[in-house]
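Take a look at this one; I'll ask things after.
All protein chains but one are shown at their positions in the complex.
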Amino acid sequence: MTFSGQMINAETKRLPFDAKHDGRFEGQHILSIGQFSLQDLVYIFDVAEEFRLMVRRVGALELLKGRILANLFYEPSTRTSSSFIAAMQRLGGTVIPINEVRYSSVSKGESLPDTIRTLESYADVIVLRHHETGSAALAAKYAHKPVINAGDGIGEHPTQALLDLYTILQERAKVSGLTITMLGDLKYGRTVHSLAKLLSLFDVKINYVSPEILRMPADLITHLDGKGIKQTQHTDLDAVLKETDILYVTRIQKERFSSETEYNSVKNSYVITPDTLAQAKPDMVLMHPLPRVGEISMEVDDDPRAAYFRQMEYGVYIRMALLALVLGKA
Amino acid sequence: MTFSGQMINAETKRLPFDAKHDGRFEGQHILSIGQFSLQDLVYIFDVAEEFRLMVRRVGALELLKGRILANLFYEPSTRTSSSFIAAMQRLGGTVIPINEVRYSSVSKGESLPDTIRTLESYADVIVLRHHETGSAALAAKYAHKPVINAGDGIGEHPTQALLDLYTILQERAKVSGLTITMLGDLKYGRTVHSLAKLLSLFDVKINYVSPEILRMPADLITHLDGKGIKQTQHTDLDAVLKETDILYVTRIQKERFSSETEYNSVKNSYVITPDTLAQAKPDMVLMHPLPRVGEISMEVDDDPRAAYFRQMEYGVYIRMALLALVLGKA
Partner (left out) sequence: MTFSGQMINAETKRLPFDAKHDGRFEGQHILSIGQFSLQDLVYIFDVAEEFRLMVRRVGALELLKGRILANLFYEPSTRTSSSFIAAMQRLGGTVIPINEVRYSSVSKGESLPDTIRTLESYADVIVLRHHETGSAALAAKYAHKPVINAGDGIGEHPTQALLDLYTILQERAKVSGLTITMLGDLKYGRTVHSLAKLLSLFDVKINYVSPEILRMPADLITHLDGKGIKQTQHTDLDAVLKETDILYVTRIQKERFSSETEYNSVKNSYVITPDTLAQAKPDMVLMHPLPRVGEISMEVDDDPRAAYFRQMEYGVYIRMALLALVLGKA
């Protein structure tokens, strides 16, 4: 029984921890958060926690020495790309960085399966970011080596959801019993959809705060309802701020609105400032997937409750865990 | 006497294997297939084979630990670029990836010699891909460290030709005695020209199958004729399919034709399908330099005769061999 296992089990009291996970993810693809059981999460978080402590102690490991990651990004994402590169390097492995796909053989018309089969002949594991939903599943269908989905269009971005949940665990040492408030664009935000699904494995309350036109999709609310998750919807953060343990803020994009006036009025009412935090719990955790464009005032950054930069760091440990697990080296 | 040496010598019965090659390529440039004797090929393939087995056993080596490759690509080629990166990393070396040359000092007007002399002050070996024919020779003229040509315009791409020949050896354990059929665009295809020249070192028969306007250049046919190579020309694959041991397919580009109609009629008659393979020898080897854009149906991929993805993997071992050899570490 380990770190995350203790935390999660102590809270959920639902599942005994199964220590026999060793090798469970070896050779597997990481495509969707739907593939993870609560036990899987515990296992991944335990490995991530171990890596976090070792990085803090010794900087880097040699676990994946000689292993190569093909980091295949069809659309740019410096944040996610760099996080995976750091994760692989902290484990002693090396990276083939492929960021300029639009200029390459793909522009000669090569299919994703061919690109994947080529890269797997060079590397040991493939991380794929693609603008089209379903790309990761397509890649995995043809790949003989593990594919990790780093975001496919409006589809999944499972490592983001895992790092979000891991952040909650790190910051609050539990998940069940917490009240999580999601704020901003809840309609198009891939991040909050995935996190909500993961949270449904725990005993939590979720508040959704958004403009009317950007509400959480009804089918997802129904889905969580079926799992017994308490949910409420609001347009005003004040209604739930005081009870909130985790405030998860997302970006509201101008393009979603019919007029700039409408956008500006809405935008300003969802900006987190020191005034907002003054009314929040002293141990509330303020999260954001980043990049932010004004949704959280920079004046808030030095408040200990501002967890979004720590969230980035936790992401490296999650990705280290996944890389090591699919390569059978955790 | 080793793997490739046995295979090639057993077949060619022309040259005794000279074991005293050690250090032969150290400090040398790899610019053109014309620089290799049959003994050179045997030596390179032996080293490649050794690396193939070691990668399979232990993943990666430390032979080039501390050595740096400057991977200088003036035009994008994810496939070739990634293959060299993987090769260097599998040998324990590191890579300076330079893919965005068009944005850099070159756009300030810097000459290729100056770029090369700068990079050799940082790195131990330079891989160069350039859109202009003769660039590799120009770079080599000014370089004090080894330059490996990774394709210069319609000029040479020697590592591609070497990996093609190595693939034939790997798949059929011999070269001499085989009937090789080259299909598609034989006029502009740098790949088939280089491979044909390399094959002329062996006792083979070569069939050329192409549209009339894309026939193998007459001077190259004359050249091989002078070396005693049996050659035939066709517009229809059926004429030679049954006797073919190696079917080397290349891409036919739309731009070569005066009308789209002409292109489409021709294109379809050179597509490899399961029906094609049904008429081929059971041990025929189907090759393609990739990327493909429809010349080979994806339905064929799972046929054991489809060797094009293995071909990609062999390329890594060839490039490992060349990197180790020019750095005096094979």
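Going in written order, the chains are labelled A and B, and every chain counts its residues from 1.
Simple rule for what comes next: a contact is a pair of C-beta atoms (placed from the backbone, for glycine too) under 8 Å apart; a residue touches a chain by one contact, two chains touch by 3 or more.
Being a predicted model, the structure only gives us computed values, none of them experimental.
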item	value
Touching residue (missing chain; options B:35, B:118 or B:222)	B:118
Residue among B:54, B:68 or B:239 touching the omitted chain	B:68
Touch with the omitted chain, as defined above, among A:32, A:83 or A:170	A:83
Hidden partner interface residues of chain A, rising order	58-61, 76-79, 82-83, 85-86, 89-90, 92, 94, 97, 99-100, 290-293, 298, 301, 309-310, 312-313, 316
Positions on chain B contacted by the hidden chain, ascending	65-68, 70, 94, 96-98, 100-101, 103-106, 108-111, 113-115, 117-119, 121-124
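Following the convention adopted for this analysis, only the chains that are shown with their structure count from here on.
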item	value
Chain centre separation in whole Å, for chain B relative to chain A (CA means)	42
